[in-house]
Structures are given as C-alpha cells and as structure tokens.
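Shown here is a partial selection of chains from the complex, left in place.
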C-alpha cells in the first residue's frame, strides 16, 4: 500500500488537532494510502521533540524548512501563526508537496491569490482547515439543498459568535494584530462565510460593517496598553449568485457564547436550522406536511450521514470536534490519492477571503461592494 | 369608580383580541377605572351585531363614526385595514378620545407624523398594538438591561420571521398592497424594530435591503395573477445611538417558522437570548460566573416578573398571546387614568416607522441612511 | 339564548381562574348558552364582595349555601379547601345543579364514590378541574394515539414535579394535612395519573412508594414545628389494561422545577414527548421515515388543534394557563347543554383517586396492588 509521509509544522492547539487526526484516521477509515507521521517542526527544539514523542512523529526539528524539504514527506501540514502560512506553503508547493494549511490561508487577498496560483502551477493538492464543513450533518444539509427538495433557496442567516474576547480585561494578543489578519471577521467569520458558500453557493455582493468595541487592550505583561484596530464584531448583508439574500455575522465579544456557529437556510419548499453548539443535530422543515402535524424535525447524526459510520455504526453516539479533523484529513488523503477533489482547497479559501475583504471594503465605503473586485 | 367606555372598530382577528382583552382585563388587574364595552363597529350590520353579542358589547353599528363620536366612549380601539387607521384616529382625536390603534400606525411616515401631531395637540392618550413588548419576560429583559448588569450594550441581533407567505401558491392579498403599507418589513418587521428600540435604545442609522422573492401571485378568485412589489423579506444593519451594532431581519417567507420573533442582545457583562416561540422563557448569561460552572440560565415566567402575577400567582403556568393583549390594555387604561405614561404611544410608533422607512430608502440607494432624515 | 347562571365558591388562586374563565369563555367560543356571573361566595363578607366586584359577579355572600340554593344558579363552581368539596358538591347535587369542582374531588376514595353516586342518581353534569387535559396539544396527542398511527401503545413514562416544597424551611401548610388529602401524590400526582389514563387508558395495577423527605416543618407563626406525614414524592410502576407498562412520578420537592408535567409515550409505530413547561409544543416521532432523515418533529399549537382556533386564528401565538381553564369551562357548558359529555367528570376523578389510593396501599404493603380493589 502506498505510504504518505506527514510533516507537521506547529504543535499548539491546532498542531495537536492535526497530529491526532493523522494518527487516528487510518484506524477509522479504509484509506487508499497508509499515513506515516514523519517529522514535526516547532520553533523550539525541546518542544518539537516532546510534541513529536507524544503525538507519535518519528522525528522532530526546529527548522520548518527541514519538514518542507524532507523526501519522505508527502503532505505538509501548517498550523503556525497566520503570517507564516504564505512562505511555508509556497516552499512546500515548490518542493512538490501537498499542502494542508490552517485558515486563514493568508493575511491578504493578494497573498492568497499568489498561493493559489503557485499551487495550480505546481499541480499540488491543497486543503484548508474549514473543519466545520466536514460535519456529517453539514454534509446532510448539503445533500438536502443540492437535491432540490427545499425548492429555490431564498434566504441564509448565519453567524459565528464566541465570547473569548468579550471581557475588556482580556489582554492584547496575536488575534488583535492586523498583520496576522486579526479580527473577528477574518478569524472566525471566515467559518460562516465558508459555510454560507458551501450550502447556498457563491456570494455576489455584500454590504457590511466592522466594529472595534474595545479600542484599547492592556498588555499581558503589565507594561501598559495598546490600541486595537481590528474588528471585535462584523455584520454584513449578503446577496448570493442564486438570488438568495441574507446576512452574516461574526463576533468574538458575544458574551457567554462558546461556539455559536449557526445558520438558518430557507427555501421555497423547506428550511434548515443548525448550530455547532449541538452539531450532531440538524433541524429540517419540509413543506407539504399535513397542517397541524407539521414542524421542524430534529435529525440526529448517524451512519446514514456522510462519514459518520466509520466512527460508529450506531446513530446517536455522536462525534466530536477532533473527529471533524479526522474527516478533514481523510478527505485530504483521498484528494492526494486522486480519489476525490479536495474541499476546501486553496482556491475555495481564496474565495472566502475575497468575501471577507469585500465586507471590509464595504465597511470603509459605507455601500454595497461586489465580491468580484476584491 | 370611574367608568371608561370602549368603542371598538373592527371585529376580525385583532378586533376579537382587543375585545377579549377589554372584557377580561378588569378581572385580572385591579384597575383605576371600570371598563364598559359600549359599542362595536364593523362594515356589515349583521356581522357587527353578531360580534357585539359574542364579545359582550352593548351596542353595534356599521358606521365607525358613530363609535368615534359616541359620548359614552372614552377609548376608541382601531383594528381595521391599515389605510383606515389615519382617518379613524384623527376623527377620534378630534372627538377627544383616547386612541388605541393596531400597528402599523399609518401607511406612510408623513401620515404617522400628522397623527402624532394631532394627538399631541389634543392632549389625548394614544397606544399602538406592539403587544410583544408587553410580555413579562421582555419586561424582565428591559429591567436587566436598564439595571446595567449586562454592562455596556454592544450588539443586538433580531428577527421577526414567519412562513405564512412562503408558499408561492399563496394568493395575492391585502398584505401585498403597498398602499396598505404592505410587505414583511412594515407588517412584521416593525415588531422587531420596536423590540430593538425598547431594549437597546434609539437606532441612529441603518443599511438595508428589501427583497421580493415571489414577484407575482395568483388572485384568489382564479382570475389570473398580479405583480407584487412589496418585500417578502428585508435585512438591515443597524447602529444604535449607544454605539451598539447589529442587524434586524424580517421575513414572511421563512418556511416552517410560525413565530420567530427573536433576539440576542450582548453586553460587556452579559447577554440575553429570547424567542417568542417560547415566550415564557428568557435566557440570561451573566459574566463573572466561575469558569466551568458558567452558562446561559433559562428563566421561566413567574409572579416576580412584570404583570405575570395578576394572571397566576405561581411561576411556570405560562401566559398566552391573548394575555399579552390584556397587559397592553391594562397599560392603556392606566395611561388614560394618568397612572403611568402609555407605551408604545403614537410617538413611539412613528419612530418605528421612521426606522422602517430608512431601511427602505437605504435599500433604494444602496448605502447607509440616518434614521433622523426619514 | 339559554342563560346559565354561575355560582362560584372560593376566590383564591383557583377561584380567580374559574371566574376569569367564565367571564371570558363567551367571547372566545360560540356557546350554546349565555353565561351569567350570578353570585360569588367566600368566607369573609368583605373579601367576597371585593372579589365579586373585580371578577364581575353580580352578587356576593359569605354563605356558600346561598350559592348552592340560588335559583338563578345553574352551575356551582367549587374552589375551596379539599375537605369542603364533598359537602358543597353533595348540596349542589341535591339542589339539582351542575357541579364544577377543583381536584382532588374528595379526600378519600369513599367520599369520591359517594359523590359519584349522588351525581349519577341526580343526573347532574359534573366536571373536575384537570385543566391540563384541555390543552390543544394533549387533544392532538389523544387524536394521534386514538387514530392508531403510533401502533400498539407499549410504554408511558410520566411525571408531575414542582419544587415549591423543596426548601426544608418552607413552613407547614394545608398541603401537609393528610385530612386535606395532602401530599404530592394527591395534590399534583393526580394530574399525571389523569393524563396517563386519558392517553394510555385504564391502569390495571400499580406498585409504588411514597416518601416523606422533610418529616418535620416549622410553623409559619414561629410557634415551633410540626411533624409531616404526607408524601413529598411518590413513584410507582404502572400496568395499563392495554398491556402497556411504565412509571409515574410525583414530587413537590423537585428543586428548580416549576411545571414538569411531562410524559413520553411509546408505541410500536411512533412516540410522543411532551412537557407542560413548553405546553404549546408536542414532539412526535413517526416510524417508517427514511433512515437518516428521521427524527422527532416539534409541532407547534395552531388552529388545526382542538379549541386553539377560538383563541387565535394563527399558529405559533400560544395560549396560556388561563386559556386552558377557558377550554375546560367551555366543555362544561357544552356538557350542561347536552352537546357533549363532560370530561373529566366525577366518575373519572374517582378513577384517578383509585389509582392514587392503590399507590398508597402498595407503598404500605410493599407489593403490586390491583387498582380495582381500591
């Protein structure tokens, strides 16, 4: 069986999630290739070694270029700070590797465009970590939409809201840095943009605003405070190419929210209602039910839904966040093996960034902005 | 005890709701005056007589002017088609009556402004039927916001969505008529505008759109179809005078929804979450709870909340839609007796219409519009 | 139109609920008779007069016998302490009145049996206040069960739990008195017994226990404390005549619960799930849905459900607790006018008491007890 060596850059929250997914995926799915955890890089030699040991990588390094150029590595996974995504991805592409990059793909649309072009020119497989799209219930939602049973899609109302920056006393951190593509819109709003596109199709134009509520944050080291210019929350109106309309919101100051990645999608023949807070459920309304017996039906994740059955043959047992990453990695491996196209690839991530950029531009100009020009 | 004669114009859905409220209110609340159901008008003599009999009015008429000019009538309640609100209200004001008018107050902002001016000049008490504001849980929400315990209000995300026009086969009806102030924004969006203002304060500017999804509807009599130019759904971004930001949506094509009058309100110290679908509940998050023990708390309506106790001394028993009308009427009577100011009065209803008008203007111009100029 | 004079005994919580229902019912429903609020009795002359005035009764008295014997009274409504139900009901029956009595019908099964016999001999209409049975969603549940679409009923799991006695510091009160048929089982468990019977049919035998958690309670006047011998909670296993099995619980020490009047009912072809905490909703599962698209459907109360439409022609608006009483009174009036049999009548209330008595007997004997012998 073909072997695919994995090189992982970064060993933080997402680094661990990637590592676990690569470690687990072969036990869950029948894969077209065997996964080998080859080498892990982190900036600190000791931390890299410790992470390699606990995650199960065979080697470690403090030099990410060693990963990218390792001949045994077929897939480079990038989970570093956002500013580093571009140089690392370009180097990996130049080395002919498949690239699996955390979102956001880049910190500017221009950078993302350059990365897409490079990947296309090199013909390498790419994937970006929009893991919420890998949820079996989102897969079911897409099946339902694509089947046409909801009729014409007329509306989409989406949000990604968390509260981790709600407290004014939360110190300034990398998420506040504009050069890291900071801000709620880029950081977490990208998830709901990706979801909106996945289910309701391309977005033609947006009209939005970006708001910085806490315009100054204290420094963690107690040395004073620093102005913040990235958005704490962002709202936009959106028009889809299909004619559907709606709005999208992003907030990291949504006090009390922990994972309100949620949408309502309306069609002329039905509707869907979902929140990541209960992501093993999807609520479906189907028009044409007898009056007085109609209602939203709560569907529970089960083996009939995409990829669930590999985790558990019985419905109702539920998968978790890390399992979404396993599905993501499985899709990446299938793409690398030519079984199916990757999704979301760099191209799709660029489209998501273009929408976010259009929202920002619209916010500056106080008017609607076509997504095409961003 | 002082007696207040009631004259009711209209005996349809809302006419019955008004009648029931006036009939019931004295048994529920200790009122500063006794309510007398004097006279009911409807366009058809027989229907007026039948309605008067079943609702408990002493007399009936086919001439609404007889109600307005009846010396025994102190309060004129108007539940007729929207176009008639203005002439009836002006006549009632001219006769020195208190006026209780269903929403929307008028079909244009100019008309609403004229009605406000007339009421002010005459010094009569007015009230408009934004009954959802009378919910004890909304009263609790307002208490919580006004107490400052949520900190500075940063965000409001509201919607009023129902599905009664979702089916393309639903025939053209009065709601489709622009001259009746038709459209989802005016018809039901006004409820969420009123709620946003009630809880989060005045709205400074909006940027919105209005969408007509079903641009033609069949005529109920089978004689063909008719173009529709009012909105089926509307979305807007909103900036509040307080600096808070958010969005508001209205839709009557929200397939499957029956009463999604819902909001999320965020402050720096807490949050509220509510839907009219479960309107005896309010979800409250309070910052500062111990980590790992924090969460949204579901509060159930009870006698500690405004006006609930008059219906039932025990929590958890729940009030219904008609009870909201009873509370509304109780507040009207207290206003007429000088106990407390009316809310929402004509002035507030004008403010709501100005927001809706600003959304429409913004939709035409594709840019932000200050509410002030509408 | 025929007139029905109402005589009400008691003006507390339930007295007010009865009064409001009689006052409102004619405006909500097209009744076969007109309701006249004739006379109200309470033990204190002043309180009786005040209540009569605020509820809208024409006369008042401190002598309940004056109500029972009033020639203008056709229906006697009894909302007094439980020990008084029997003498008042027997007197009303003797006077040929229809009797509408709050639950429990009596404080012993023997008394209840005597009252049933008297009512039967006199041929008067009777009704007992099991208001939760009047909920349109319970009506829908019964329609669904009776239609056979759930298949054979196999299981019923019911509870009525509230927390009003959960605090050990709550003082001794009438609910603690065994001679008033005190205890959670009799006081609120009777509601879930009535519901179980309504939906799943007669109960053949039970095996239960009754527990007094707080065996002593302080006296409200500070003069010490008093032993409590009635149950704080009760659980039983139940076998239905149909062969279905399940359990029933009652608790008034369910800390935090305000109205957990709830059941799950299973059949071979479907299931129902309900809680009074959200009593305008019923959850329905229907077998035979496509795998992966199946789930419990949340049905919202609307005009297609029994009696809802008279309150509001649109679904989703919701009715409240007092509206359940209006429906109860409407059914009583229809029974008095011969339109439809009363439910729950004295006979049904006796059956409920027999089940409760069997639970108590079973608790004493530590074994199953047939309901028949109680």
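In order of appearance the chains are A, B and C, and numbering begins at 1 in each one.
By definition in this document, a residue touches a chain if its C-beta (ideal position, glycine included) is under 8 Å from a C-beta of that chain, and two chains touch if they have at least 3 such contacts.
Everything numeric here is computed off the predicted structure, so don't read it as measured data.
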With 3 copies in place, how many does the full complex contain?
4
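The rule we apply is simple: only the chains that are shown with their structure count from here on.
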Just send me the rotation angle from a CA overlay of chain B on chain C, rounded to the nearest 5 degrees.
180
Taking shared residue numbers divided by all residue numbers at the interface, is the value for chain A and chain B over half (same) or under half (different)?
same
Distance between chain centroids, defined by C-alpha means - chain A, chain C (Å)
53
Distance between the CA centroids of chain B and chain C (whole Å) is 35
Between chain A and chain B, what's the gap in Å when you average each chain's C-alpha atoms?
41
Mind pulling the chain A residues that touch 2 or more other chains?
294-296
Would you tell me which residues of chain A are touching chain C in their complex?
140, 284, 291-300, 302-305
For the chain B and chain A complex, residues of the former touching the latter
150, 154-155, 157, 159, 163, 166-168, 207-209, 211, 213, 232-233, 235-237, 239, 243, 245-247, 249, 251, 253-257, 264, 266-271, 285, 287, 294-296, 366-368
Residue numbers of chain B touching chain C in their complex, please.
13, 16-17, 19-20, 23-24, 26-28, 30, 54-56, 162, 164, 257-259, 276-279, 300, 302, 311-323
